[in-house]
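Removed from the display is one protein chain of the complex; every other protein chain stays in position.
Let's turn to chain A:
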Amino acid sequence: MKSAVVVLPGLNRDRDMIAALTKISGKVPVTVWQTDTEIPDVDLVVIPGGFSYGDYLRCGAIAARMPVMRAVAEKAEKGVQVIGVCNGFQILVEAGMLPGALMRNDHLKFVCREVKLRVENANTSFTRNYAPGQIIRAPVAHHDGNYFADPETLARIEGEGRVLFRYAENTNPNGSINDIAGIVNDRGNVLGLMPHPENLIEAAHGGSDGRPLFESALGIAAPQPEPA
């Protein structure tokens, strides 16, 4: 399975994402730049985290209007999977590819810590290697991760099982409505989440709870436990 990573000025998690995708898929992802109007033939496009365009105007607002995002939208329309992590999630909502908005954290401080997530829906192409309701560890690092949607939109995404990850065990780090940490679009092929699963994929990271997300998206079967 082939992947692509979108690189924009001001992102700073692109190398972590490229390293994670390389380790997990065995192939180095292609990188696409802000002015690229076409993305090569891939199965997964990832927009990593950081501070694209200095977070000027609103987080992700300027990136969302760059030519490369039209190419990302075209891929998504063709059914290609798209993941936006942190700033990538902010870019996807600003681009209108995911509903709602990501606002300043309710306590107004940057948060950099580990949280717990509950896998709310394990019946998606992004979460099939997790168990339903599984609690996983995940690092977060953001200033604007406070998810907001109007009541009608919120009821729709909740009702349609489109909240894939929710902050669990009272670890909501930003005031997100309904403890929402990650959502998908109506078609289920565009995922945005604030936590950084790419930073928890191997023993050297101190855990690998983020790995099944990428293995799910890349169609890699979960490793079977050794028979007792």
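The definition used in the following text is that contacts are C-beta pairs under 8 Å (C-beta built on N, C-alpha and C of every residue); 3 or more make two chains touch, one makes a residue touch a chain; residues count from 1.
Heads up, the rule we're going with is that contacts and distances are computed from a predicted model.
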Worksheet entry | Protein that the absent chain corresponds to, by UniProt name, given "Carbon monoxide dehydrogenase medium subunit", "ABC transporter permease", "Phosphoribosylformylglycinamidine synthase subunit PurS" or "Oligopeptide transport ATP-binding protein OppD" | "Phosphoribosylformylglycinamidine synthase subunit PurS"
Worksheet, complete the sentence: By the document's definition of touch, the residue of A:2, A:65 or A:128 touching the omitted chain is A:65
Worksheet entry | Option from A:3, A:81 or A:105 whose C-beta touches the chain left out | A:105
Discussion item. Looking at the full complex, which residue from A:55, A:94, A:120 or A:215 touches the chain that isn't shown here?
Written reply: A:94
Fill in: Residues from chain A at the interface with the omitted partner, ascending
57-58, 61-62, 65, 93-94, 99-101, 103-108, 146, 148-150, 175
